[in-house]
Structure formats: structure tokens, C-alpha cells
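Every protein chain of the complex appears in place save one, which is left out.
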Amino acid sequence: MKKLINDKKNVVEEMIDGYVKAHPEYIKRLEENDRALVSAKPKEEGKVAILIGGGSGHEPAFMGYVGDGMADGVAVGNIFASPPPAPILEVTKAIDKGAGVVYLYGNYAGDVMNFGMAAEMAEMEDIEVEMVLASDDVASAPKEEKDKRRGIAGEFFVYKMAGAAADLGYKLKEVADIARKTNDNTRSMGVGLTPCSLPQTGEPSFEIGDDEMEIGLGHHGEPGIRKATLDTADKVTDQLLQPIFEDMEINEGDEVAVLVNGLGSTPRMELYIMFRRVEQVLSEKGIKIYRSYVGDYITSLEMGGASITLTKLDDETKKLVDHPVNTPMFVQK
Amino acid sequence: MKKLINDKKNVVEEMIDGYVKAHPEYIKRLEENDRALVSAKPKEEGKVAILIGGGSGHEPAFMGYVGDGMADGVAVGNIFASPPPAPILEVTKAIDKGAGVVYLYGNYAGDVMNFGMAAEMAEMEDIEVEMVLASDDVASAPKEEKDKRRGIAGEFFVYKMAGAAADLGYKLKEVADIARKTNDNTRSMGVGLTPCSLPQTGEPSFEIGDDEMEIGLGHHGEPGIRKATLDTADKVTDQLLQPIFEDMEINEGDEVAVLVNGLGSTPRMELYIMFRRVEQVLSEKGIKIYRSYVGDYITSLEMGGASITLTKLDDETKKLVDHPVNTPMFVQK
Amino acid sequence: MNITAKELINYFKEVVDIVEKEKDYLCDLDRKLGDGDHGVTMSIGWQAVNEQLNGKLAEESDCGKISSTVGMTFLNAVGSSVGPLYATGFMRGGKAVKGKSELNDVDLAAYWIAFINGVQERGNAKVGDKTMMDTLIPALEALVVNFDREFIPAFESAVEAGEIGMKSTTDLVSKIGRSSRLGERSKGAQDPGATSAHMILKAFLDFAKVHA
Partner (left out) sequence: MNITAKELINYFKEVVDIVEKEKDYLCDLDRKLGDGDHGVTMSIGWQAVNEQLNGKLAEESDCGKISSTVGMTFLNAVGSSVGPLYATGFMRGGKAVKGKSELNDVDLAAYWIAFINGVQERGNAKVGDKTMMDTLIPALEALVVNFDREFIPAFESAVEAGEIGMKSTTDLVSKIGRSSRLGERSKGAQDPGATSAHMILKAFLDFAKVHA
């Protein structure tokens, strides 16, 4: 596939370079490690700090979400690969304001090991760390094993709520609890239409027929639960919603935030057509949409497809989801 | 190409449907015409209103830019086709607060005719209308005929500045002058890597070899000025910047806002790699970047490629570019 | 010859069918020069017209009203470049035959003269700009020069002249509209608007011959 890149070995480096140069008022690269980025506006002393991270290629996630109301720092991995412990540790040291740091990341073997190692090292430096893993992808393990599920677009809500809580002065444990509660109340399902390709290999990430879609696809192109014949937007949306409803305790009168997330190359036009159906189905069920997000929030390079995420809200998380955010790639008033 | 749509005849209708349902706090569809959308938060009496519009398929443009600090209403056309006069007129009537309406749109034969007809009708209803056409695409006509050029991503800055001016209470003529000044000081160049396809035809919008790019491509897939062999991001960026510099009165010490705009499927990673080069070249020339925008601002469905826009700033436009914005698809604090 | 309101409606229905049949071809042409949607746009517009023809206009007996409604309907369904152009044509044509329930030879000539002048005024394109005017202006000239009481022979030469004009667009460098940005690269492809304009004229000629 065609890419606007220079040396394929340097894509992540050069992306970060461009990023910090484009948004110096938001973001700073640490001298200690060039994969370690922190907010240019440090938090007040005594407030809990939020650290996010994961592989590259998911932009706006993860580096795009550093700023007021979301994360204080990010560790940036290679494409689709967890960052190593070193940048995580450096970010941790830089953003800790004496109140501890919450690590938020997706449930992937690599991230679990690298963030885990970094947390051990941080504790050796007397920094308290809480870790919360997003595991919102219904397709990735049965309901009984929710903690085995991977994190996909629903991670966005985990950052959103935890970031707001930290901003509002919640304590370490409380911020982590908000993140856990959000993850518990969040479900996502994705569909893939066209593959992406890693700059280094140029090979399509998966094979798929001209009239096929991959239901339950992961956001690194990991195969989903089944291939099916591509159908109308409404029917595809229904196929994504159904397992979410089967999995989730959600009833008439409940309120949710909705995220219809594009995987990279699917136009907003199609995302809004999907949203239209989500709204129809939810309103038929008497479930109220409190807030909606439609766009590219966690992508997979130029992959084609989308995911739908529902997160059930209560009075506390409604306040948190409304909390303003100001980052280079996501601003909410 | 694969699309997540229902009936291809209804894509625009259903997109708008989803859009207004997703963002009821921002946007309202007029009863008089279902292609006529206005801000849910009407402007104060006596303030100039901004009307934007054009074909669909460019999302976030144009409908995404309705809200505080940008446009008050939008007329939505079919895919890549100007809206007819009727929705333009209805929006005009709905948003006029007695101080007149500025129409901002790109310089395309269709838009010129339809907006022109609507303006005539509006005048018959005693609404004062000013029209400003964006013509920022250096590739589309020689320098001597700047007014023949088409508008591409640089339109964003025209909306941004005019929207801010209207918000700050500028009068009709003054808002239009700001829009014209911005257009005069704005230059863009695009590059296409992969085509998009209209939902109705499913055919690729242009043909291009596996190692080719189209330099100077328009954002509807109109062929550019030449095909060239795909090169590194830095060299492509240089090829886009060179004609901009040749065309523009810009010197050491000048300040600019930069927009690196993705056409649809090009990942942010690549846009930031291009931005990195833009910053290098500008800083070599001693030109200061006052503000940067990197992302999908005016797209062409799932087209692959990008454009670079520079807009030269003065003290007034610096204030205007900094002015906050709050729309469903673009928020600036 | 006389064309009744009912027949005029049937003519417009023929255009609907032709556009449906030729829409892919029109898109192909537009992909070479523009944004590839001319066939889509024509189809959207004429399908909307078709609804009116079968609905509100089905019993309409004023040829002028029929044509203006076709124009307005087309315009509001498509916008785009051809929306205002063809709409203005059909509305001006309608104005020229306002109130008439039948069109005789003179009416028909007046109708198409008004049509073409309307398109020209709206778009301001000249012969050689590589637009539909390369079909329409030669057609207008031939119609005016050859009209002498009988519509069909004059219109036959108009369609012939239009066809030559249409074909001439292949070798032209575009000077107006989307394709003008291509410069020299616009050579070698026939203009989609010139092509659809020819279809509209040709369809009327065929229709008139059958009903003569």
C-alpha cells in the first residue's frame, strides 16, 4: 500500500517529531526518552496523574489524548507494539505530583508485561501506581472471561472518565475505581472491511474478499470471530449491537454514551449512517443517549471499518463524560 | 469499493439524519428543507451570520463546521455537488439576524451558480448577502488568474477567520473583507495517492499506478497538474511547498498558520510526518508557525493523500485564528 | 405539427429513460475531466423529475408549467453545475410557452431558443470553452438559421450541428468549470455536459418525428 513516509524504520520517530512541533503549547518530549511525551501544562501538585500508552498506528490514540481533562503523559510504542518499560517509567516520574499515577492501557499481553515491569520500577522509586486495563471488546472472549478481553475503542471512555476524575481531584484509588467502573460498563464490537498494512512490511494485515467483512475484528487487524457477507449499514450495525446487548446489563430508561469509531479510512458519512441506526435501535429499547461521539478515535492506520461502543452512565459518570477536555486531537467544551 | 451504507440513493439523507441525532445540542434541521441545517444556538440579534455549504463527501466539511465561532448554517449538496438554491435560501432566512449573511464557499461553477441564485432570491426577501469564494488551490490556475482557482482545504481558514469576526461583532462588509483577505493570503497544494469512489457508481474516481501520485489533485478527485512517481514524504512535501512559495508573497519574519489536511484514508501518522517537513522548511526560511492544524479537515470520502495550506497572518488574523470554536466536528479552546 | 401537454410529459419521460441508460457513460466521461458524477447527478435529477411527471404533473395541461416544474424539480434535486444550467433552460423554455396546452412549430422553436439562451446566460460559457455550450450554441444557430415554419427539419439540423459541436469538445482544452483546471490534460475526452445536452436535444428530435 502507498504511504507518505520517509525511511520506514523512522515512521514513529518522525511522527512524534512532527507532533511535538505542531503542538508545542500542548505537548513536550522528555529528554530522557524520545518515546516519552508529557503535557506541556503540568498538573498541580497533589493531583493524581494519568498515564496512557500503547502501540503507534492508532492515532489519535494514544498520543493525541494528552492534555487537560485526559492524560498527563503517554508512552509511545512501535507500530502495534506496546512501548517498553523505559519510556513508561520516565513519563511516570515526570508526571507524578505526589498523588500517584494511574496507568490506563488495553488488555494485550505485551502491554500487560511492559506496563507491569514499569510499575514495579516506579514503585522502587516510591511512586504509587494503579493499573487499569481496558477490556471492552465483546468479540474477544466469552462473557465469563471478561478480563481476558482486549481493549478497543471503549478505551476512549476509560481515559475520558478517569481523566475527568483526576482533574476534579479524586484520589488515586478513586480515579482507578472510576476507570474500572467505566471499563465494566463499556462494551464494543468492531467490523473490518479492508485491511491496513504495516509500513515495514507493506503487506495487508488480513485477507478478505470483495464482498466480505470481518465481524469482531481487533484494532490491529487481528481476525475477528467470523467472516460474513458485507451487508447494509443498518444490518451490520445490528450485528454489532446484538452481542453488545446480549453481554450487557442494560434496560429501558438507562442512559449511555455512544461512540461510533472509524478504523481509519471509513468516511464520516458512513459512521453517521451507522450512528443513525444505533440511535434507532436504542430509542426503540427506551435507552437514552446522553452523549455521542462519531469519528476516528482509535484507528488502525488506514484500515476500513468501524466499531460501536456503548458505555452505561450513572450520575457520576455523566458528570465526568461532560467534563471539558483540551488535547491536540480531541477537544470538548 | 466497500461501503457501510444502506440504499446508495439515500446516503446523504441518512448521514444528515445520523448527524442531527448525534448532536442535537449543536445542530437543527430546518422543517422547510431537509438539506438545510442551522446551529441549535442561534446568534444574537444584530450579528452577522455565516452560511457555508457545498457538496457532501468532504466531511467534516461542510456540515461539521456549524457552531459557535464558525458557521451559523449549512446547505448540504449531493455528493461532490453544490446544493441547489432552495436549502441555501432557507438557511439564509433562518440565520439572518438583521445584520446580513455572508456566504462562504469554494470556487466551483456549480456553487457559483447555485449560491448566486440563492443570493438573488435572498435579496428579494430583503436580506443582505455578501459572497466570498475560496480559491486557494495553487495547482488549479496560474497566479495571474487566482480568481479562477478552486477552493480546497484553505477554505477552512476562511471559515475560521470569518466565523471569528462575525462572533466578535464585525459588520457584514467587514466580515466579508476578512474572508477575502484570508483567501488572498492563503495557498494550498494537494497530492493524491489513491482514489475514492462515489457510492452510486462504486468506480474509482481516478486511475493511478501503484507507484504514482497525482500532484495538484482537487478534492473531488479532479486530476491534478501532473502525475509523478511516489516519493518520500519529505520530497512530496517539498513538491507541494515549492509552488506555494513561488506563488505567495512570504518572507523571513512572517507568521503563518499551517494546515496539513488528510483527504480521507491517509493516517495521521503520515500527516504528522509531512508536518515535520513543513516545519523544517519554514524554519529554514525564518517563517514562524503561529498555529498548526493536522488532521482531516476537508476530505474526499476515502481518498488517499493530503494537502498543505499556508495562510499568512497579521495581528488581526492572529486574534481571529485564536478565537474559540465549538462545532460537532471541530472544537478549539 | 403539434405537441400536447401529455406528449411533452412523455418526452420528459423518454429523457428519464435515456439518462438511466446512459448514466454510467456520463460518469465515465466526467471521471476523465471532472469529479465523475455527471451521470449520477443527471440520474438523481431526472428521477426526481419522473416523480413529478407521474405525480403532480400527470394531469397538468399547461406546457409552460410542465417545463418550469421540470426545471425547478431538477434544480432542487441536484444543485451541482448542471442543476442551474438545465433548470434555467427548462424554466425559460417554460416561460416562452406559458399557458399553452399545445405547442405548434413556432412554439417549439421558441421553446428551444429560450432554453438555450437561458443556459447560456446562466453559465456564461462560450463556444470552445469545452462545455455543454459547444453542443447548444451551434444547435441554436442552426435552429434559427434553418427555421422556416417547420420545426422538424430545422431541429434536425440543430441536432446535427450540436452533435458536431459535442464531438469537437474531445480535442478542446477546457476553459471553464471543473475540467478547466486540467489545462492541456483536458484534451482527449468528450465533455460530459456537451454529451448530455446532445442527448436531450436528440431525444426531442426523435420524439417529435414519431409524433409528427
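As written, the chain order gives the labels A, B and C, with residue 1 at the start of each chain.
The rule we apply is simple: a contact is a pair of C-beta atoms (placed from the backbone, for glycine too) under 8 Å apart; a residue touches a chain by one contact, two chains touch by 3 or more.
Remember, it's a predicted structure, so these values are computed and weren't measured experimentally.
**Student:** Just to confirm, in the complete assembly, which displayed chains does the hidden chain contact?
**Tutor:** Displayed chains contacted by the hidden chain, ordered by label: A.
**Student:** Just to verify: which one of A:Gly67, A:Pro85, A:Pro267 or A:Pro328 makes contact with the chain not shown?
**Tutor:** Of these options, the touching residue for the absent chain is A:Pro85.
**Student:** Give me the chain A residues in contact with the hidden chain, please.
**Tutor:** Looking at chain A, the ones touching the missing chain are residues 9, 55, 77-86, 108-110, 113-114, 117, 137, 139-141, 148-150, 198, 200-201, 203, 205-206, 218, 220-223, 225.
Everything that follows uses one rule, which is that only the chains that are shown with their structure count from here on.
**Student:** Going by C-alpha centres, which chain is most central here?
**Tutor:** Here the chain at the core of the arrangement is B.
**Student:** So, comparing C-alpha centroids, which chain is the farthest one from chain B?
**Tutor:** C
**Student:** Count the C-beta pairs in contact for every pair of chains, then give the pair with the highest total.
**Tutor:** A-B
**Student:** Let me have the rounded angstrom distance from the C-alpha centre of chain A over to the C-alpha centre of chain B, please.
**Tutor:** Roughly 29 Å, centre to centre.
**Student:** How many angstrom between the C-alpha centroids of chain C and chain B?
**Tutor:** 32
**Student:** Which residues does chain B have that touch at least 2 chains other than itself?
**Tutor:** Residues of chain B touching two or more partner chains: there are none.
**Student:** What parts of chain C, by residue number, touch at least two of the other chains?
**Tutor:** Not one residue in chain C touches at least two other chains.
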